[in-house]
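Mind looking over this structure? Questions follow.
Left out: one protein chain. Kept in place: all the others.
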Amino acid sequence: MLKLKSNVAISESGFVFDAGTGDSFSLNATGLEIVQLIQAGKDFPEILKILSEKYEVDPESFERYYYDFVATLKQMNLFVHHGEE
Amino acid sequence: MEKNKVTVALSGLNNIDSPGPGIPVIRGLKESRRFDVRVVGLAYENLEPGIYMHELVDKTYKVPYPSDGVEPFLERIRYIHEQENIQVLVPNFDSELFTVMKSEKILQEMGIRTFLPTLQQFEERHKSNLPEYGKKYGVKVPFSEPILSFQEWLGIEEKFDYPVVVKGKFYDAYIAYDREQVSIYFNKIAAKWGLPIVIQQFVKGTEVNVVAMGDGRGNTVGAVPMRKTYITDKGKAWGGITLQDPEMMKLTDKIISQTRWRGGMELELIRTAKEELYLIEINPRLPAWVYLAVAAGQNLPEALVSLALGQEVKPFHDYAVGKLFIRYSYDMICDLKSFEQFSTKGEL
């Protein structure tokens, strides 16, 4: 299960600040929504359901975008590694 | 005297260890006795200190790089103009000048005034054209050649003696003592500023500079000569002092009158042991140390805005000799909120 690091702060404007590294990032609106859902403990099927009710997007494309996005977040070191925390 | 309100947009807010001219120009404008200036900053990067210096800069907007082209630049200026009603635009980076010159007419139609050199003045003083410039105007210049590849250097190497100065199109200059260093600096500068790279014969002597302004009709509006008293490892002035030097003034007047220079300029000169003055470079804008001229009695930034607005400016003749500037750095404390706002919204 994906979990954001506890010292990562996300503002309503999509500004992400990692207090552990001092790095900052910006999310677009969809990115912010997904991150907030991940923070709320939702998994992929739930997120897919919520977003495809709201947006014009087919499940196949969404899945690709979602996993690409999550891979980017991982690359930016924003998730807790397994066994930490 | 009642001051006229004027809105000036300007760039060069990177007041860092090798500073842009923005903040010093603003200081001059803020001290103006003619104008009450609202300063609109134009910034490229989220960390340009000027963005956060609210006592000097009223509002800052992020702008696209000149390398993106005229269209994106104008599109952004149009937006800023709608919010701010810019009256005068002062580009403070060499790399912006071409783009702003190309847009001069359109800016004028929008009601935005500038006071810039002409495209011809701008082009002929390029580093790669310096030898021809020297011949045309009878000014001593060091031997130099533009190159497009390091291979080319091998072909012309024997025309030079080491050390040589390796220079970028807009910025950066390094002294190279051997072939390997030329290669390193060539790649370093080319990656950042493109081609050509100019190789200039190193002239031994003292570096002296003049900040000056031409009215575009051949008259010198003001000029202050200075010697850098100490230079940082990046070749920038750490401190400097105004000089009394009729030779430098004569050379400045000669260049301005012959080229009918329009706008601000900085002459970089080397005075050799034989008291000869070599012209190393002409920067087509006010330099970062322009505030020394303001303090010495010539408010050139104010004069620039007046000229842009089409007002008469009485030429400066005097300045205080022996005025000293010492550059210092200062750690400003900023709120992350401000950084967040500028980096996500592009305005602060």
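The chains carry the letters A and B, assigned in the order they are written, with residues numbered from 1 in each.
Note that in this section contacts are C-beta pairs under 8 Å (C-beta built on N, C-alpha and C of every residue); 3 or more make two chains touch, one makes a residue touch a chain.
Operating definition for what follows: contacts and distances are computed from a predicted model.
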| item | value |
| --- | --- |
| Missing subunit (named according to UniProt) among the choices "Biopolymer transporter ExbD", "Xanthine dehydrogenase YagT iron-sulfur-binding subunit", "M48 family metallopeptidase" or "Diaminopimelate decarboxylase" | "Diaminopimelate decarboxylase" |
| Footprint left on chain B by the chain that the document does not show | 44-47, 62-72, 76, 95, 98-99, 102, 132, 146, 148, 169-170, 190, 193-195, 339, 343-344, 346 |
| Missing-partner contacts on chain A, residue numbers | 16, 23-31, 33-35, 51, 53-57, 61-62, 64-66, 68-69, 71-73, 75-76 |
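The working rule: only the chains that are shown with their structure count from here on.
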| item | value |
| --- | --- |
| In the complex with chain A, residue positions of chain B that touch it | 336, 339-341, 343-345 |
| Chain B-touching residues of chain A, taken from the complex the two chains share | 11, 13-15, 17, 24, 26 |
